[in-house]
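One structure is given below, represented as structure tokens, and several questions about it will come after.
Note that one protein chain of the assembly has been removed; the remaining protein chains are unaltered in position.
We call the chains A, B and C, going by the order they appear; numbering starts again at 1 in every chain.
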Amino acid sequence: MAKHKTPLLDQLESGPWPSFVSDLKQQAEKRAKNVEGIEFQIPVDVVDDLLGLLELSFKQGRTHWKHGGIVGVFGYGGGVIGRYCDQPQMFPGVAHFHTMRVAQPGGKFYTSEYLRQLCDIWDLRGSGITNMHGSTGDIIFLGTTTPQLEEIFFELTHNMNQDLGGSGSNLRTPADCIGQARCEYACYDTQDLCYDLTNEYQDELHRPAFPYKFKFKFDGCPNCCVASIARADMSFIGTWKDDIKIDQKAVQAYIGGELVPNGGAHSGRDWGKFDIQKEVIGLCPTGCMVMDGKTLKINNRECTRCMHCINVMPRALRIGNERGLSILAGAKAPILDGAQMGTLIVPFIEAEAPYTKIKETVIEPIWDWWMEEGKNRERLGELMKRQGLQKVIEVLGVDPDPRMVQEPRSNPYIFWKEDEVPGGFERDINEFRKHHLR
Amino acid sequence: MAKHKTPLLDQLESGPWPSFVSDLKQQAEKRAKNVEGIEFQIPVDVVDDLLGLLELSFKQGRTHWKHGGIVGVFGYGGGVIGRYCDQPQMFPGVAHFHTMRVAQPGGKFYTSEYLRQLCDIWDLRGSGITNMHGSTGDIIFLGTTTPQLEEIFFELTHNMNQDLGGSGSNLRTPADCIGQARCEYACYDTQDLCYDLTNEYQDELHRPAFPYKFKFKFDGCPNCCVASIARADMSFIGTWKDDIKIDQKAVQAYIGGELVPNGGAHSGRDWGKFDIQKEVIGLCPTGCMVMDGKTLKINNRECTRCMHCINVMPRALRIGNERGLSILAGAKAPILDGAQMGTLIVPFIEAEAPYTKIKETVIEPIWDWWMEEGKNRERLGELMKRQGLQKVIEVLGVDPDPRMVQEPRSNPYIFWKEDEVPGGFERDINEFRKHHLR
Amino acid sequence: MAFISSGYNPEKPMENRITDIGPRKYDEFYPPVIAKNKGKWLYHEYLQPGVLVHVAESGDELYTVRCGGARLMTTTHIREICEIADKHCGGYFRFTTRNNIEFLLDSKAKVKPLLDDLAGRKFKGGSFKFPVGGTGAGVSNIVHTQGWIHCHTPATDASGPVKAVMDELFADFQQHRMPAHVRVSLACCLNMCGAVHCSDIAILGYHRKPPMLDHEYLDKMCEIPLAIAACPTAAIKPAKVEVKGEKLNSVAVNNERCMYCGNCYTMCPSMPLADTEGDGIVIMAGGKVSNRISAPKFSKVVVAFIPNEAPRWPQTAKVIKGMIEAYAKDAQKYERLGDWAERIGWERFFEKCELDFTHHLIDDFRDPAYYTWRQTTQFKF
Partner (left out) sequence: MAFISSGYNPEKPMENRITDIGPRKYDEFYPPVIAKNKGKWLYHEYLQPGVLVHVAESGDELYTVRCGGARLMTTTHIREICEIADKHCGGYFRFTTRNNIEFLLDSKAKVKPLLDDLAGRKFKGGSFKFPVGGTGAGVSNIVHTQGWIHCHTPATDASGPVKAVMDELFADFQQHRMPAHVRVSLACCLNMCGAVHCSDIAILGYHRKPPMLDHEYLDKMCEIPLAIAACPTAAIKPAKVEVKGEKLNSVAVNNERCMYCGNCYTMCPSMPLADTEGDGIVIMAGGKVSNRISAPKFSKVVVAFIPNEAPRWPQTAKVIKGMIEAYAKDAQKYERLGDWAERIGWERFFEKCELDFTHHLIDDFRDPAYYTWRQTTQFKF
């Protein structure tokens, strides 16, 4: 028998989509039965009480969680979010309900062995409830008590060679798309760059030294499957410099219908016969493609590598060979001043291990600037807005590049530095008045 | 012999484009000779001195005009811009050099008789130099002295039935495109509406009662030949509601080459045979046209009346019959906050004399609001920016219309009025605390 | 319940301490076919919705079976995933960036048995445990945030509305009939923990009442200057108040300037916003992240408010379903929802989706609002 009645939540058990309520209930039952005789280190009815609390929220339309207190593991400034319930008498099982962020492996690849080990720790020392995964990318252990935090950390590091992820004014746990591990579009090894930088910057990840949070995300190509451009302070997006490789025979096979466009992504409806003119050439944003007789031609100098043609005809078109990545900076959620998309600050940079150039000429100068100039709780994007793209260019020590802007300024309010203007700013008014009487 | 040496200006006499220097010189000479024996009411060498002064500016790269003093005609707050030279000893002929703005006739149509009369007044009482026309649209009399202002005004009004135009924090002289007088695209009578409103609002035009300047401009269609959308506080732009009229035979004549596209506007180069698909259908911004066999079809509901197809094939396509205008508001030059384009505040309104609806439901409510809320030197567009488009909608008493925006807001920072939210804003914290302990 | 030590000694926290080791290395978890063919994939194809094959230069094939699921999952559920992976694919699987589960198989023969196995697994309540789908031109899983399960600032729940909406969209999770990807996201408050601001469809929790002021405790529990500084609209001022005869330092909020962002509450627990009737959902639409054809773009607010109708948020589900159907019917192949709206014009979008255009949808936040107004005569009747 369930500890709390949950008539509202129960209504979420029906319907085809996997029900988190059913899952929580099976977990509550399992803990209650405890067939394996685990010595639960936190209340056995933690899941029951979570269900009860949630039912109350459903009834009232309001959350019952209070602000996090400052809890964590020794020496780290992140990785744990403290959480307390505002009705601890009614729901003692979740009176303390902290989360821990466990740094996920690149590409979110797992073995059952590894994940079972994590489950073992979490069943013993926590609620057994997780988010797979948090929005930033971490494995989220959802709900434990303060005394368990160090224990879990100890077991993770000692027994699993596994560290916590980020929170607070730190580098947050970097995340990547699946990339070269499975994807033919990947222009660099997202997993490797993600792993390398994560390790290089462990100190920044665990010890708050920044004005606010900072996120890295790694997309292998402009399709942006990890959405880096919209939600990373620094987005690394694969691209190439040379020509799209064309297999003309395969082009014909698409035209002839032997190959299905877009790998069959549109199979659920009859869109008619594939029409390369309409579906590929006509949709190319730069208009840089033509069919010349039976030959598909791309004016690669005009291509902006939007991926569309390649997405539609992956067996005929392939990314170029001179590969690397573009770096965009400053994306973030809307608070305070409206959402920001990443801005292109490095059009192209090579992405070969050990990635020294990326670290030394981009990441570190930007961080130095932000740590110097950023106000408390000011994201990089906000600082960029405040001090201008010119400043970013100065910080990077590069030449201004029209690629960094969508268009030049339309207001002519150009600021000049005194030394750019012959004669400087100081002038003798009386000399002027000789020529211009009052 | 010229009074001043003008070696720099002289270099502007060569080259094919009409030389204002040559024109000024012929005028200087004519005044000096004074064959007709005119009793010039201002210095005879005004033009010589203007040339001399300008030569000095060319040499130094700086203007030699001082701020205008407050000069004008009795009872009017505008129409005259005072101007004094900062080297009156060197150039006494232009020591005083005020301009007068003479309200131009609609469509800038003239007869030689009328314009000669103006010339007579101006030769006698001013420099004989004009701008035909000022940027706002006025006939500009360029350069006279203070005592002549009232004289000129008297002669204009008494002998020519002609008033001054606007300046200062007034309604400025309205201006229109040639419209129905000569143009097959005109959706309403720009000259008549311009004339009607100019006369209706003479008081506003002559006596400053506004926070700042206010401009009306009238374009007969979205081609915007008087650039109203970019430079009028209120732009009246012709449009229609029903279908574009199609003459299918003429369409075929364009396709066949019997008719030249765009009236021959591209005659200076061989652009190849006219291709209706590429040049018209393919460029239609809404993609609402198709050739159905030999019939050109327009899905008029999707047409945004951009004029392109009509411009290209004026003999085949004609504006619809249910005509009227769109009103946009708030365009202005960049100072202070960057340039503003007009914003659509009335998608469609009829434009039949006596234009009561335009006056009473649009112009006057907007003015009332602006006069109430506008700060000193705040243009309508700036007030709109400060108080929001919602406020305009409220002022006009209309329903919010998606046509007024290019896109809905992307930030979700929605303000709610207290009465829109059930239960209002005031709540009892202690009641809340019963459910949410501290 | 006895305390079981991990070996950690609270007296000597630095003893034996291991730190800064980061995550496990990615390649420890690659299935052999990936380890071998990494960076050498040639192309991919969909065998059916939810089932992908990737073919490598070597000729090797990798089959992926993608299953939806609640990202909020228990160890019971995870152990079941592990068990399936062990049974069908050597224990290898992964999660996608939208919280779907992917089983990774190295031969086609293994696909059908896995699919059959998955189809049979249901929760007690009747829902699928592992519905296969979420690929191609369909509706994938909803990425979301914590909601009432864990966070202190939500204006709506996360898992609840997601379940309700996904039930409504379920058929399209398992089909490829959309013109392009449809990506739905949910964030339970304005902090927007996710790429909700750039989603085809976004569900956003939104408060509509200014904070309550717990004057009696405010000065004790909060740093007043921090609370004041947190407000993006400068709506908060210091104030002296009298409570039960005692003069206290506190704050006053100018309700007219408040846009209910909850930033003050994040800084100061004595300024709670949550309200049964005030809180609810904003629907946004037309955002995207990919650079395909058009540049990434922000979602736009298309419904200013829907109340929190727990447990099944029927209006929210209906509005979303309605938009998706209108889009499916009208958009062109490869055209994302936002590109569709822009092509037909937002005036048509509201018409086709049968949504009301209200004054709340007009941008009035700061200067850039002005760029969203219509500054051309081009519009549709």
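The working rule: contacts are C-beta pairs under 8 Å (C-beta built on N, C-alpha and C of every residue); 3 or more make two chains touch, one makes a residue touch a chain.
A quick note: this is a predicted structure, and the numbers were derived from the prediction, not measured.
**Q** What are the shown chains in contact with the chain that isn't displayed?
**A** Computed over the complete complex, the missing chain touches A, B, C.
**Q** Specify the residue from the set B:K108, B:K297 or B:K391 that touches the hidden chain.
**A** B:K108
**Q** Which of B:H133, B:K241, B:R386 or B:R433 touches the chain that is not shown?
**A** Touches the omitted chain: B:H133.
**Q** Residue by residue, what part of subunit A touches the chain that was omitted?
**A** Looking at subunit A, the ones touching the missing chain are residues 222, 229, 237, 239, 241, 285-287, 301-306, 326, 328, 337, 340-344, 347-348, 384-385, 388-390, 393, 400-416, 418, 421-423, 425, 427, 429, 432-433, 436, 438.
**Q** In the whole complex, what residues of subunit C lie against the chain that is missing from view?
**A** Answer for subunit C: residues 291, 295-296, 366-368, 371, 375-378 touch the chain left out.
Here is the rule we use: only the chains that are shown with their structure count from here on.
**Q** Which chain is most remote from subunit C in terms of Cα centres?
**A** Comparing chain centres, B lies farthest from subunit C.
**Q** By raw count of C-beta pairs in contact, what's the busiest chain pair here?
**A** Answer by contact count: the chains A-C.
**Q** Rounded to the nearest whole Å, what is the centre-to-centre distance of subunit A and subunit B, using the mean of the C-alpha atoms as each centre?
**A** Taking the mean C-alpha position of each chain, the two centres sit 49 Å apart.
**Q** Taking each chain's centre as the mean position of its Cα atoms, how many Å separate subunit A from subunit C?
**A** For subunit A versus subunit C, the centre distance works out to 12 Å.
**Q** Could you list which residues of subunit B touch at least two other chains?
**A** 410-413, 436, 438
**Q** Please set out, as single numbers or ranges, the residues of subunit C touching at least two other chains.
**A** 190, 197, 261, 269, 274-275, 277, 298, 365
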